[in-house]
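Below: the structure, in C-alpha cells.
A single protein chain has been omitted from the complex, and every remaining protein chain is retained in its original position.
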Amino acid sequence: MSRHKVVISLPEAAAMIKDGDRVGIGGFVTTNKPLGILREIMRLRRQDLTVVAPPSSMEVDLLLGLGMVRKLITPYLGAEAIAPLGPFHSGWAGKHFAIEETDLGTLVAGLRAYALALPFMPTRGIVGTSIASLNPTLRPVEDPFGGPPLIAVPPLEMDVVLIHASQADCYGNVQHLGAVFLDPLLAQAGKKVIVQVEKIVSSEEIRRNPGNTTLACEFVDAVVLAPYGAHPMASQNYYRVDADFLNEYVRVAKACVKGQPEQFEEFVARYIDAPAGLSEYLERVGLERLFALGEGA
Amino acid sequence: MSRHKVVISLPEAAAMIKDGDRVGIGGFVTTNKPLGILREIMRLRRQDLTVVAPPSSMEVDLLLGLGMVRKLITPYLGAEAIAPLGPFHSGWAGKHFAIEETDLGTLVAGLRAYALALPFMPTRGIVGTSIASLNPTLRPVEDPFGGPPLIAVPPLEMDVVLIHASQADCYGNVQHLGAVFLDPLLAQAGKKVIVQVEKIVSSEEIRRNPGNTTLACEFVDAVVLAPYGAHPMASQNYYRVDADFLNEYVRVAKACVKGQPEQFEEFVARYIDAPAGLSEYLERVGLERLFALGEGA
Amino acid sequence: MQATAKELAAIFIARQINNGDYISLGTNLPVPAAGVLLAQITHAPDAKINVLSYFVNLAGMDSFPDLGQIANPSVVRWADGVMPVEQLIYGIRRMDLCFAGGIQIDRYGNTNLIGIGDDPQNLKFRGPGSVGTATVMANCRKFFIYTNDHSPRTFVPKCDFISAFGWGDGGADSRTRLGLPGEGPRFVITPKAIMDFDETSKAMRLKHLLPGTSLEELQASAGFELLVPDQLPEMEPPSAEELSLLRTRVDAKGYLRQT
Partner (left out) sequence: MQATAKELAAIFIARQINNGDYISLGTNLPVPAAGVLLAQITHAPDAKINVLSYFVNLAGMDSFPDLGQIANPSVVRWADGVMPVEQLIYGIRRMDLCFAGGIQIDRYGNTNLIGIGDDPQNLKFRGPGSVGTATVMANCRKFFIYTNDHSPRTFVPKCDFISAFGWGDGGADSRTRLGLPGEGPRFVITPKAIMDFDETSKAMRLKHLLPGTSLEELQASAGFELLVPDQLPEMEPPSAEELSLLRTRVDAKGYLRQT
C-alpha cells in the first residue's frame, strides 16, 4: 500500500464548506489570506457562515458584503494605512450580521481551549473592558486561589479552517518559510484543515529541513495548489499586497453601503462570479500587474 | 552606543543561582542538559533548591545525591532503557527531599500560567489521578459552563532557568537546530534565563536564518560558551549520550543509597569538585572518549 | 521459527491500527513500537506517528535501527516535522492512540508510575513519575496498556497511586462523569495474554491467551480475579508476510525474539 495524497482541486476544497459552517481563516491582516478557496465559496454564495479570523481584512469584508456571514468573530478588520476600515464591517455591523466581540488574547484563549479539549480558558486580558459584557459566550470565573475573578473563554469551534502558505508536500506537510501568524493554533483547533499553497514540493524537499515544517500532516486534511492564490493580499516570499486593488474594492464597497450597489455588483461579477477558476481570475487581474507585485519589481 | 554582549563565564553563570532558588532545567530526559552550569553549582553545593524540570535524568539525581534539593518538581526521572530509575530519586524521595507530584500536562499548565501572568490554568488531565491529591498546590475549580469540575494549576515560578542549545550570538539569540523540548516555555516563564551553547556564532549567522531562532534575546539574560557542556548527556547535532558514564554513575549512586558512599564520594571528587572548570572536567573524561560519542563514531 | 509471544503481541497491536490514525509513541516500549511500525509498512501507510519531538512517516523505511531506543536520534531521517513537546498536549484533539506502561496496573485499567507504598512521604519504592501519561491518557481517543511483567506484583487489585486514570472504580460512565474526553483504555497487552474490559463493569477480561501460557497460570498471574469469557478464541495466527516484515524490517535485531 502506498501513502494517500491529500491534494485536491479548488472546487473540491470549496465543496468541503457547507451552509451554516463555522469557518476559520488564517493569515494576518493583509498577508497570507486563502483567497483562492474563499473566491470559490463566494461564487457559491455559501450562507449563514460564522467566520473566525485573526486580524482580518477585505477578504472578510467581501464575505460580509455578499451576505454570506451570520456571525463574525475577529479582533480586527482593516488594511492598516491602506484602508483602516472595511466598508461593510463598519456600516453593516449588527444590522446584516452579528459580531461576537473579541480581542487577540480572547481569540487565542478560545482556540486553545478547543485544541486542549478544555471547557474554558481563563483570561485577565479583558477584565474591565466592554468585550467581557458584549460577548454573551463569556462567563466570570472565580480564582480558586483567592484573587479577583477572571473571565472564562469557552472553546471556539471551527468546522473548517482555511490557510495560505508557501509550500507543502502531497501528504499535507506544510512550510510557511516565514511568519506563521496564528495558523498552527487554528490548525490544531480546526475539525477540518485545508491549506492552499503557492507550490507543491516533494516529500524529500520537506524532509531536507523538517524544522521548517509549520503544520505537520497530523493537522492538515487537504492541500490545494493555488499560485498567486492570496491575491490581492500578500503572500510571504512571493508577492506584496495589491494596494490599488484594495483601494478599488474599498471605493465600490463604500458606494454600496451608501445605497449605490452598481459598481460593487460589477466588481463581484468581474472578479468572483465570471472567472471559471483561479487561472481565469488571475488573467483578468493581468500577469503584468501580478509580476509587478514581486520583490524588487 | 553599541549593543551589550550577554556572554558570561561559567562561574559568573553559577553566581546567578543562590541558595533557596527555584531552578528550571531545560532539555529532555538524556538530551540537551546544561551540565556545564550545573557542575559549577554542584561544586558550590548550593542548598535548598527547588528544581523544576521536564522529563529529567541523572543530572537531577546527582543534585539530589549531593543534598542540594529541598523540593523536586518533575514528571519523570530516569534514563529510559539505559537506567530506568535514578538511585537517589527512587531511594530518598520523601526522606531527603520533597516531591511536588506532577505530570507533563500539569507542568506545562503551571509554566504557561506563570508566563501568561494568570493565577491558574485549568486542566482535566489529572482528574481522577493521585497527582490531584498528592500535590498540595492544586485546587479544584468549577467549570462556569456547568460541566464537571477541573483542577486549577497555579503559576510555577522559577528564579533561574538553565538551558543547553546548539548556538547563540553574543546578544542572546539562540538556535537549537533540532527539537526544542520545553525550552521556549521555560524561557518565557523564567525570571532569569541562562543558556549554555556548544558554539557562539555571529549575529549575521543568526540573521541568515531568523526562522531557526528558538529563543529570541527577549527571553535570554546570559549566554555561556560550553563545548561538550552537556556531557554525559547528549547534545543535538553534536554528540550522543555517554551510556557507560551513566552506568558508572548509577552503580556508585546505588551503592551510596545502600549505605556504601565511598565510591560515590570518589566520583564526586573526581568529576565535580576537583576539576577547576569545564576544560579540566573534559580532560578527565578524555578527548578520545568524547570524540567517540560523535555521529558515525 | 514460530512467532514468539512478544511478536504476537506486536502483530495484535498492528492489526488494531487504522490507516490515518495519529499515534504517539512513548519511549522504552519496544513491543508497541514494533506494532505501530508493522502497521505503517503494511496496511497503514498514512498512520501519523509522533515520536517525542518528531512527526515521522516510516512507510518507506528499509529497516528500523533499534527498537530498544525508539527515540533514537536517527529517527529524524524520516521526520516530516519537529515539534515542541507542548504540541503533544496542544494538538491532543486529533490524537487517536497512545500507550501507557505502569509499575502497577489494576483491574479497572488504572496505571501507576508514581510509587509503591501507603505513605507518600515514605514510599517503599518511588517510580520514575507519570511522564505525560496522566494528561495524554485522559485526552487521547483511546489507549493501550503494555507491560512485560505479567505478575501479581504488577497486576494488583487497586493501584497504590494512580498516574493515568483508566476506568477508576469501574463502570462504563466512570470517565464521562469526570468529563474526561478520551474513550479510555481498550486493551492490556503482555507477553502472556491480551485483555480487554467488560462493557458494563469495565473490569479487565481475558481476550486471547498467548502461546506458552495456560489459563491456570494466567489466572495466577494477577492479584485479582480476571474475567474469562465462555468463548476464548485464539488470536488469528500471523501471516507469513506479517512475520517476515516484522523480522526483516521492524525488528532486525531480534528484540522480540529474545525471551
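Order as written gives the chain letters A, B and C; numbering starts at 1 within each chain.
Note that in this section a contact is a pair of C-beta atoms (placed from the backbone, for glycine too) under 8 Å apart; a residue touches a chain by one contact, two chains touch by 3 or more.
Bear in mind the structure is a predicted one, so any value in this text is a computation, not a measurement.
The chain that is not displayed touches the following shown chains in the complete assembly: A, B. Residue in contact with the omitted chain (choice from B:I206, B:A222 or B:V250): B:I206. Taking the complete complex into account, B:P119 is the one of B:G65, B:G78, B:G105 or B:P119 that touches the chain left out.
Of A:H89, A:R207 or A:K254, it is A:H89 that touches the chain left out of the display. Taking the complete complex into account, B:E218 is the one of B:E218, B:D244, B:E265 or B:E295 that touches the chain left out. Touching the chain that is not shown, out of A:T50, A:T123, A:S166 or A:Q196: A:T123 (per the contact rule at the top). As for the chain not pictured, it touches chain B at residues 1-4, 112, 114-117, 119, 169, 171, 173, 188-189, 203, 206-207, 210-211, 213, 215-219.
One chain of the complex is left out; on chain A, the residues touching it are 28-29, 54-55, 74-78, 80-81, 84-86, 89-91, 93-95, 99, 101-106, 108, 123-131, 134, 143, 147-148, 150, 178-182, 184-185, 234, 236, 240.
Heads up, the rule we're going with is that only the chains that are shown with their structure count from here on.
Using the mean of the Cα atoms as each chain's centre, the chain most removed from chain C is A. Between chain A and chain B, the centres computed from C-alpha atoms are 39 Å apart.
Residue numbers of chain C whose C-beta contacts span two or more other chains: 54, 76, 82-83, 89, 139, 179, 181. Contact with two or more other chains is made by residues 117, 119, 211 of chain A.
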